[in-house]
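Chains shown are a subset, placed as in the full complex.
Labels run A and B following the written order; every chain starts at residue 1.
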Amino acid sequence: MDLGINMEKLFVINCEEIRAKDFSQIDGVVSFLLNGKKYSYRLISKDGTQLILDSGTRVKASVSSHSNDGESTVMTMGREAIMSSGTKKTRKGAGPVGGLISPMPGKIFKILKEVGSDVKKGETILILEAMKMEHSIRSDKDGKVKKIPFKTGDLVQANVLLAEVE
Amino acid sequence: MKIKKILVANRGEIALRVLKTAKEMGIKVVTVYADDDKNLPHALFADESYSLGSGTLVDTYLNKAKLIEVTKKSGADAIHPGYGFLSENEEFARMVEGAGITFIGPTPESIILMGDKIGSKKALEKIKIPLTPGYHGDDQSDETLVKEAKKIGYPVLIKASAGGGGKGMRIVHEDSELLEGIRGAKSEGLKSFSSDKVLIEKYVLNPRHIEVQLMSDTHGNHLHFFERECSIQRRYQKVIEETPAPNMNQELRLKICETAVEIARGINYRGAGTVEFIMSQDGNYYFMEMNTRLQVEHPVTEMVTGHDLVRYQILVAEGGKLPLKQTDIKQKGQAIECRIYAEDPDNNFMPTIGRIERIGAPTLRDVRLDCGFLDGTDVGVNYDPMLAKLVVWGEDRPLAISKTIQSLDDVLFLGVKTNRDYLKRILGHKDFIAGHTHTHFIPDHKNELGPKNLSDEEMAAMIGAFSFAGKITAKGTESIQLITPWTSLHGFRN
């Protein structure tokens, strides 16, 4: 990771692309320009995920190990963010567009509507159980149930399509 | 009769909490664990630990017969139920005592009485404890419930009679929501507490949640350990608790505490209990419910009074006399508890899951992190999302608030998003600092409690840290603990 001078380096912090100009990392010192201002950090200590940097004052930071998609949680100065380098856009909790999305990880507790049946706006299609609570998944429009990709008892992740109404 | 070995019928931080006091008292501790909890500290650090197998809660931590079987097998002579789970289950308390095991908790009669939200109010009405207007009747037909709700007037609160902790609760603002509210509360009540009985109450505007810690022995001594302010809640789940309650004069404080003691005396209570009151902004208070167990938030009381509530629970269960008088109990300084939840407050409080790579430890004095996890363990969807409780004592309230805010930066759960930053926003809010607390604090201040954008300074520091951490190639939970001898730093800045 020792890089020459005059590099521009792209970081993604909480889904936002941040360009660090004149980026260099030599002899335990990283420096760059951010929005026209120069920043420089010297590495003082690294203990697993815990780092101490110095930029005039000491800065403590925690950086999680990279997950599979190159993202890390970075915590410093009391703030926390999901971060990666390169152009890859980090995901956000919004999920796919259209359809009814699981609000959290959980288990399909009960399916009240069959595929093909009519539903009214606000009617409950299925019930998700998570954290010992029941969550009704309701239709957002009048229509017909097109798809329910799970069966009762299935475990589902957050942000997953639970039902489609057309 | 001295207790020699306690089985803790619970998990996580509360199992460890009981373990600590038992260890201090020279009492052995047996813990139990569902198989998916086998790497958690409560399954590791006791004197003995037994698997409850796998399956739903009913197969494991709520499996009464199995818990009693394990108690017998291990030779434990007492069961501590912790909070939640079977702590307020009358049938379990009876089974335990029927098996010749000491139940560290109240009598089954007290559990029945207070577990029934309707019956408890009827009983307390007789001894002139103030109650909020509501319907607590046995007629549970939709027709009657609808009629009573309308009589009380919206907004009303519909609650599972045996419930607690936000489960089986619905607020209803208008006719159209009423039937679904009643059915939801009944269904969750049936599922969580095996009873679909509900009650309806007037929903008081801007109320404070004030509760009083009680401890009673079997020799007629009923003591209070002062109040706790628990108004900072989200969807009936407490988020921040503290003691003493801010903006409460000493006269009102003593009055509400004495009302709670009257309840304990009136029902001839035994052990630790908490009376929860709704208090209006002008200081009127109404009995809400009594929890017949240790509360999640008991540590703030321990820090401010200097008394160990679990120790007194055990002494009382042994049939002993409480070794203190009411005048020996004093409040000193301020204590604040923050519940650290695995959730993303900036994304609709969606629960989060994952592997905790590292748990940061508090660095300031008089700060406790009661936590049921270890580095490298997983947070899943099967249990409560509370990861830990940060409990902070300070000489006064401003100091306690400032220490709590700073300590929240210490107790990072690296790898799992928590409400850490959100808690800091609440604690730093001018109305919280002024002690203007009420149970709608969080919804009322929704906009001011939103996330703040990262400054250039903060992003720059993140880029710096991320750049050096880039050399970490290890995946998962591996962590190389090594102070690197940076030779280039020998003459650093000098």
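Operating definition for what follows: a contact is a pair of C-beta atoms (placed from the backbone, for glycine too) under 8 Å apart; a residue touches a chain by one contact, two chains touch by 3 or more.
Not measured: the values here are computed from a predicted model.
Each chain type appears once in the view; in the entire file the copy numbers are A x2, B x2.
Here is the rule we use: only the chains that are shown with their structure count from here on.
Averaged Cα coordinates give chain A a centre that lies 29 Å from the centre of chain B.
The touching residues of chain B, counted against chain A in their complex, run 57, 167, 184, 187-188, 191-192, 344, 347-348, 350-351, 353, 357-358, 360, 381, 383-385, 409, 412, 414-415, 417, 420-421, 424, 454, 456-472, 474-476, 478-484, 486, 488-489, 492-493. Interface of chain A with chain B (complex): residues 1, 11, 13-14, 18, 20, 25, 27-28, 30, 32, 34-35, 37, 39, 41-51, 53-55, 59, 61-66, 72-81, 83, 85, 92-93, 103-107, 130-134, 155, 158.
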